[in-house]
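Beneath this line is the structure, given in structure tokens, with notes to follow.
A protein chain is absent from this complex, but the other protein chains hold their places.
Then we have chain A:
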Amino acid sequence: MPAPSSPIRKIIHIDMDAFYASVEQRDNPELRGKPVAVGGSRARGVVAAASYEARTFGVRSAMASVTAIRKCPDLIFVKPRFEVYKAVSAQIRAVFAEYTHLIEPLSLDEAYLDVTENRAGLASATEIARQIKAKIRETTQLTASAGVSYNKFLAKLASDHRKPDGLFVIKPADGPRFVESLPVGTFHGIGRVTAGKMNALGIFTGLDLRQQSEEFLTRHFGKAGHHYYHIARGIDERAVNPDRVRKSVGSENTFETDLSTEQALVEGLQPLIDDVWAYCQHRQIGARTVTLKVKYADFQQITRSRTISTVLPDRTTLERICQELLQSILPVTQGVRLLGVSLSTLSDETSTPNRQLTLF
């Protein structure tokens, strides 16, 4: 139950159905009705999205492409076209904006909306969800699933409940009961590892979770324990936050074959440096921390980072820091399958010339 002090909120979670794959099927009739995976089919590829036809074979997003092909030999791989997805994403956000300014996008194809007070002056959140779904279909020829409830956690569970093209409402009185029967692994924020840990503790369903004390949960799961305690009761006070501030800018790449020489690693870094630097330049973002991520052939992953006292002045400096971080892990004792560069400690302060005079 929500805190009695605040009025009951109305939150909608909108999730596009098999977004990337649906866009591809929309734009290429030959793909319709067939198992489609967006992503790279080659040895190191990963499925970014799978069509519903592919999902019946057990193909899931984030699955290694080789595994996906094993599960579904007829799987058709399509290269992702992010520019198109971004354009569609802008279209659906324009639809959201007709109803509320409280929009919290989670990714290109997913967002929370707070419609407690809405522009259309509609009293029914269910009606708003229905209209949004219809408008998305009209403008993009794609389907979305919507979940309506009194908080973010339940709205997300609801949108997942009737996928695809679903609309499901969890009313305040039904919240706790709805949570009871679900396996904990389906809860947003409880991943594979946490779910495994919960199962080991004898917690399988929402009901099992609710029977644990808050003290027990914080002992086993730290700060997240509070959150778990509350969501098991259908309580989630998190606000829909329209301007989540970006905390880091990153780019990474899994290589076709593992890299082992210094030269290959240095070369592998260049496009990543270009990527993050171009992004920061374009958005006028200043960054002070550079992090290098390295994943070895055995999937062991390490990061090395460095923070400097002023924002990065130019690409050369960024490159120099990346190279120094790289030097600190050389020579590598095994192949490197992935390199990543990310910038954090971001600020609006760009590298404008300082009027403070320097000594040397």
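Observations on the structure shown:
Throughout what follows, contacts are C-beta pairs under 8 Å (C-beta built on N, C-alpha and C of every residue); 3 or more make two chains touch, one makes a residue touch a chain; residues count from 1.
Heads up, the rule we're going with is that contacts and distances are computed from a predicted model.
Per its UniProt entry, the chain excluded from the display bears the name "Beta sliding clamp", taken from "Aspartate carbamoyltransferase", "Beta sliding clamp", "NADH-quinone oxidoreductase subunit I" or "tRNA N6-adenosine threonylcarbamoyltransferase". Annotation: of A:124, A:270, A:310 or A:327, A:310 touches the absent chain (contact as defined above). Screening A:192, A:247, A:282 or A:355 against the full complex identifies A:355 as the residue touching the chain left out.
Residues of chain A in touch with the missing chain: 306-310, 317, 320-321, 349, 354-360.
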